[in-house]
Every structure is written in C-alpha cells, then in structure tokens.
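My questions will all concern the structure given below.
All protein chains but one are shown at their positions in the complex.
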Amino acid sequence: MLIFGTIQGALLALLALGFSLVYGVGGVLNLSHGAFYLITAYVFYWTIPLFGMTISAVLALAVVVGIAAATFLALIKPLQDTHIGVVLVTFALAFFFEQFVKVVGDPRTHYIVPYVPGPVEFLGVRFQAQLVILLVGSLILVTLVTLFINKSKIGKSIRAVSQDAEAAKLMGINTDLVMMTSLMLSALLVGFAAILYAPGNFIAPRIGWGYLLLAFAVTIFGGMGSIPGSIVAAFIMGYARSFSDYFISTAFSEIIPIVVILVMLLVRPQGLLGKKELQ
Amino acid sequence: MGLILEVKNLTKKFGGLTAVNDVNFEIKRGEMLGLIGPNGAGKTTLFHLVTGFEKPNSGSIRFNGMSITGKRPHRIVNLGIARTFQLVKSFRYLSLLDNIAVACLSPRGRRAFASWDIDEAASTILASVGLVDKARMPPVILPHGDLRRLEIGKALGTNPELLLLDEPFSGLSYEEKEGITKLIRRLNDEGVTIFVTGHVLRELMTLVPRVVAMHQGRLIAEGPPEEVANNKIVLEAYLGRGEKFA
Partner (left out) sequence: MMNFEIDLDSSLRRFRTWALSYRGTITLLSVLGLLLIPPISGSEYYAQVAITAMIFTVFAASWDLLAGFAGQVSFGHSAFFGVAGYVTAALVRFYEVHWVLALMTGASVAVLFSLLIGIPCLRLKGPYLALGTLAFSLILLNLFMMGTILGGTEGISGLPVSQNLFMDFYLILAIMIVSLVVMRAIADSNLGTVMKAIRDDETCADASGINTTIYKLIAFMISGFFAGIAGSLFVLNATAVNPAVFQPLYSFYAIIMASIGGLATIYGSTIGSFLFVVLSESLRRLADMALLVFATVLILVVRFADEGLMNPILERSQELWDKIRGR
C-alpha cells in the first residue's frame, strides 16, 4: 500500500499546490478550486466522444484555465477589498458549476474510461495502470511548477508578491497579473489532476467539494502559502490515508482530512512549514 | 507623590535583535515624561511592553507598586494605563461617538461613568478633544490631526491614570501640533500622568520637564530637555543615523 500512498500523495500534491499558491500570493481562499476539478473532468468527459482523449484533455485544460482567468477578472479582483466578498463569490461560483453540470449534463454519476485500460502488477500489487500515469504525470508537473516558481522571472514575481504585495507593487510588479497567473496555474494543476485521475474513476456533480476539502486539509497541514509545505504534507497525508484505508477502514480515511484541519488549526495554524505570522 | 510606573531591567529580544535592552526608569505620579530616540530605538516596543502587547524576556514593570509584567493588554488598561498608537487605530464602521463609547464600556470606564448615560459620557469626552461636532461621523472623514484627537479621546474613555502617547506629533501641521500640545497639557493639569514619545525633540521641549533618550534599545540619557539636547551621546545617536534631531 506504499504505492497507493504515493499515488494518493501525488494526487493531493496536484490539488493542494495551486490552492496554496493562490492563497500565498493574494490571500485568496479560492472556494471554487474543487469546482475547477469538476469542470475540467466534465468538459473532458463530454468532449471525448467528439475529439478523442488527447485533444479533449487539452481542450478541457484550456477551458479551465480560461475560466480561472475570467473568474479573476470578473469576480475576484473587484472584490478584493471586502472581508468575505471573495470567499462568498468563489463559493457561489462553485455552487454554480455544480448546478451547471447537473443541468447541462445530468445528476447521475458517470464513469470515464481510462487511457490505459486494465490493471497492472508491480511489486506484487495490482492496481489500475491509469494510476501510474497519474503518478508520473503528477511528479513531472509538480517538479516543473516548483522549478518554474523558483527559477523563472515570472516565478520571482510570484514569490515577491506572496511575500509583500505592497512592496512588489512599488517595485513595478503588476500584482494583478501575478495573481491572475497564479490562479491560472492553480487551475492548470488541478485540471491535470482531473484529467489524470478522473479516467478510471467516477465523476458526479458533487465531487468538487470533496476535492476542495482535501486541498484545504493538505494546505493547512503544510502551511498556507508554502509550496514545499504543501508537497510534503500531500505525501504524508497520502500515506496516512492509504495506511488507514488498509489497516482501519475507508470510512476513517474520510475523516482524516477533517481531523487534520482541526488539529492543525488549534495547535499550529501556520502548518508544518508555513510562515510564522498568520495573515 | 509616589511613583506611578517603575521599569526595571526590562529586556525584549526578537530573534537575534534586542529591541529593548536592560531599560530602567521611573515615572512620578502627575509628571510628564518624554521619550525620544531615533527610528528603531525601541520606543514603540517599550510601549508595547508596558501596555501588555508584548511580553518581556526579562525585567519587571510595576504600576502603582503592583506588578503588571506580562499581563494582557485589556487588563492593564483596566488598571489605569491607556495608550495611543503610532499608526492611528480606530473602529472604521463606528461613529466617533461610538468609538469613544467602546472605551467607556470597558469595566474601568463603566466604573468611572457609572452614573452617566454612556452616550453622554462619550459625548463629553468627544467635546473635550474638540470633535463633538462630528460625533455621528465615521473616522474615515477625519484629517490626520483629528484622528489623533480621537485616539486620545478613546484613551480617555477608560479614565486612565497614566497615558502613553506614541508619537502623537508625527505627521501633523504646526497648528495641529499646537492643538495637541495644549490638549496634553490640559490633561496633565487634570491629573493624568503623561508618558509621550517623540521623534524630534523640539516638540517635546516645550511640553515636558523631563526626558529620557533611547538608542538601539538602551536608555542613553535622562534629564531636562535642554540638557539632553546637548548630550554628546544623544547627538551622536541621531547624527550617526543621519536623522534630524531638533
């Protein structure tokens, strides 16, 4: 079950990284994060019969990134100053997508056929071959993004803004652009999670919330706004869940994220690797 | 007369930085004491320590003979020490009247204004700082000088014995400074002990009879303003940092 743990960790890393990034850069709790997963998965599902898997995947990714940009421009930016305005509007958006998918599609659960069908055996464990793609894809992506943030010029801007938005503005950095880029990057990551994980799995209108909760839990665990923290936390939680799946029960694993959130909030709100001061 | 505040060996470190370093001084009841020092000298940290917003690493603070070291801010306020902040704080969405009323609603405020209607008490205080004509307005409309008056008003709402004013003159025009000076002097005449910091000595020279000077966390001089103004160490501290002194 180490393998499952790693796979879980990979998935969680993809989910949490973007979420943490957006919070770190702009202090925005993007409650529509789970909805991004949802919409990617559904667009993917709907367009597979039309364009085949690969093109649909690209299309779905493009759609979700576009939605992220639109969300920022239309909804988030104007409400940045209000207390809970952003939180409410992203929540409303998540709600909207859930209903949208229900109406345009249908409320039933669907199954997406994986790229690589059939199980695979590795070190004596049988599991879906699709999950290998998830694992590999996730590791590649996470590495790419981390490199991007640490080495590229845009990455530097991102880090600058996340440390001190005011100072960054004074240095001539376009904070709005940085925020939008972060949001789009976050959508890309979670969109990839959807494309890699949803095939071979079920999708339904309500799944967005579960993924949002997972992203929350991992981010709080690792430290809101800390990239390495999210990655580390993702894998720790991934292993924890797969262990508890195996040794205790799947029901218990469901509660782990919640317990983690509570414990972290009460004991160490800045997470494992987070900044000392809270926002 | 007696000592209203005794600070002994007070030290506060932030990681590697020692913001307040073994500071000792006293304030007599009813006096006006000034605290000067260049930026970063530790003046505000000292205020935070005395008013409970920071806990010292070592040392003690006694108010009217009673130890208040490490107590929570609101408890210290209710014992009789009030303060203003360098960056003015106010309740954004409340009227000026309500801003002051909140302080009057503290346990100490209630005791002081027991026989009054809270709004009346707040109104009277607002009048004493010269803002009663804007009682129903929110703080956002006030010019900087009036905001400082509001802050002092809020501090008065808790009926303090000792009032700590953190750089009340910064950012003010000449007339505004005159006004604040008059206000502080009047408060002192009414019996409130004043402990006020300033960046530039000139403002304090006309106001307080005694001054202590801080530099890099230590107290480096003490005495009447003219003496301290001519103190070699003090001059070096300011000039060394390239700052204006007086």
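Every chain is named by a letter (A and B) in the order it is written, and numbering of its residues begins at 1.
Heads up, the rule we're going with is that a residue touches a chain if its C-beta (ideal position, glycine included) is under 8 Å from a C-beta of that chain, and two chains touch if they have at least 3 such contacts.
Note that the structure is predicted; figures quoted are calculated from it, not measured.
**Student:** Touch as defined at the start, partner being the missing chain; which of A:T54, A:Q99 or A:T250 qualifies?
**Tutor:** Touching the chain that is not displayed is residue A:Q99.
**Student:** Have a look at B:T18, B:S106 or B:S128 and name the one touching the chain we're not showing.
**Tutor:** With B:T18, B:S106 or B:S128 as choices, the missing chain is touched by B:S106.
**Student:** For review purposes, identify every residue of chain A that touches the missing chain, sorted by number.
**Tutor:** Looking at chain A, the ones touching the missing chain are residues 23, 29, 74-75, 78-79, 82-85, 87-89, 91-93, 95-96, 98-100, 102-103, 107, 209, 213, 216, 220, 224, 251, 254-255, 258-259, 261-262, 265-266, 269, 278-279.
**Student:** On chain B, where is the contact patch with the chain that was removed from view?
**Tutor:** Touching the missing chain: residues 51, 53, 72-74, 77-78, 82-83, 85, 89-94, 98-99, 101-103, 105-109, 118, 154, 157-158.
What we mean here is this: only the chains that are shown with their structure count from here on.
**Student:** Once you find the CA centre of chain A and the CA centre of chain B, what distance in Å lies between them?
**Tutor:** Measuring from centre to centre gives 48 Å for this pair.
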